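A protein chain is absent from this complex, but the other protein chains hold their places.
Then we have subunit A:
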Amino acid sequence: MSDLTRKTAVELSELMVSKQASSVEVTQAHLDRIGAVDGSVKAFLHVDTEGALAQAAAVDAKRAAGEKLGPLAGVPLALKDVLTQEGVPTTAGSKILEGWKPPYDSTVVKRLKAAGIVILGKTNMDEFAMGSSTENSAYGTTHNPWDLARIPGGSGGGSSAAISAYEAPLAIGTDTGGSIRQPGAFTGTVGVKPTYGGTSRYGLIALASSLDTPGPCARTTLDAALLHEVIAGWDPLDSTSINQDVPPVVAAARNGDVSGLRIGVVKELGGEGYQPGVEARFHEAVELLTKLGAEVVEVSCPHFQYALPAYYLILPSEASSNLAKFDAMRYGLRVGDDGTNSAEKVTSLSREAGFGDEVKRRIILGTHALSSGYYDAYYGQAQKVRTLIAQDFTKAYEQVDVLVSPATPTTAFAIGDRIDDPIAMYKNDLCTIPSNLAGNAAASFPCGLADEDGLPVGFHVMAPVMRDDLLYTVGAALESALAEQWGGVLMTKAPELEVTR
């Protein structure tokens, strides 16, 4: 039954419902796959073999007892290491949290467990989600299953690589500036950033509170929608969560009818700096949608050009404060506690040893941007830009239902290529950041391989707040039209990984 790892979540669910496979079998198949390929992919920081098999056995028992189960019950999932899971090591990719076992479940994990989804383990990420390649992880870089010499994107590179390497059919990511969508684009998978507040942040180790959004990663649009439905919805433990019904994402993913849908191509997100192969696949996808009956127009969002600088003031400001709690007093790494150093010194030594360069860079940036005398010029000004970007979206949505762009300016780059050039690294997120600043819903769907390097290209869709369903409408339409051309989803074109044990 080794082909279990090639199934979608929907197919696995059907196999389990029809008793052709148990969750334990499905889970074991994925654990085996992790054992076979993760030595070269390095998607996981922690594999919870025992916990996963126990969860799977529990689901099988419930199914045998005739209990009513959700559509994803028994399906395995890879969890980004930034979300707490009770008793399971959670590091956020940082040395400062090495060995920490949270005493509580994040809301996302609670909902996954309630839905009977089996959590295989925790996936690699850039430290505290600061990065676009996983190269900032304190535990090593994850490799892109399409080309192991390349990065899988970031910060959620581990989650996207895991599903792209068939180590899991589903994964959870978090998206602060593109950390679900960019890795989705780079690995030929689906990555959805729900509306800010549409999914709970409770238990998500904060990078930037006003931007962080947990969301689903999968190999198909419908799988992503089913997972989206499980984790979304109001949470009284997160005051910024939205108290409204979850948008009908599953219905939209099943339907995928774009006829009459008004699609706006964002003029500012393309052209110079964009890889020709990326632009080519993007424009073909737009044409495909036109053929399917969508009305496509060009839309201008003039303030998007200021999104990156505004983001790199707001994010570090919030992060500098959010990361202050790592002081070696209550949990995590503790350095220099030899009886001679003051608490202040121990905090300082622990942070010095526990945080990586990028984290320190952003703490310094944010501390400076919030300083008295600089606040108005930096943080205050960035918040104004944020308002202008939100207004750009509002105006655009008066003309169109969704906005589209390439998900990233380029395809996956080589490991080490941009690690010494933060600005080049930051530019990865040019297309994805505006949606975070405005709190919109957005997603990346696979739309082909770039001619020059044969690597996946992501098609980026942006939708108004709480219209996440529109993302899935477009994604499903694109997916079925492209599948006809390719004879399956894009992932079927991925090279086989060498199996090592």
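In this section, contacts are C-beta pairs under 8 Å (C-beta built on N, C-alpha and C of every residue); 3 or more make two chains touch, one makes a residue touch a chain; residues count from 1.
The definition used in the following text is that contacts and distances are computed from a predicted model.
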Record-based protein name (UniProt) of the chain missing from this complex, from "Aspartyl/glutamyl-tRNA(Asn/Gln) amidotransferase subunit B", "Redoxin family protein", "Cytochrome bc1 complex cytochrome b subunit" or "Sugar ABC transporter permease": "Aspartyl/glutamyl-tRNA(Asn/Gln) amidotransferase subunit B"
From A:Q55, A:T84, A:T199 or A:N428, residue that would touch the chain that is not displayed: A:T84
From A:E344, A:E398, A:D420 or A:E496, residue that would touch the chain that is not displayed: A:E344
Residue among A:L45, A:L112, A:I205 or A:A307 touching the omitted chain: A:I205
Residue, one of A:E25, A:E167 or A:D327, that touches the chain absent here: A:D327
Sites on subunit A contacted by the missing partner chain, in the whole complex: 83-84, 90, 92, 97, 100, 102-104, 106, 201-206, 208-210, 236-240, 317-318, 320-321, 324-327, 329-331, 343-344, 347, 367, 370-372, 375, 379
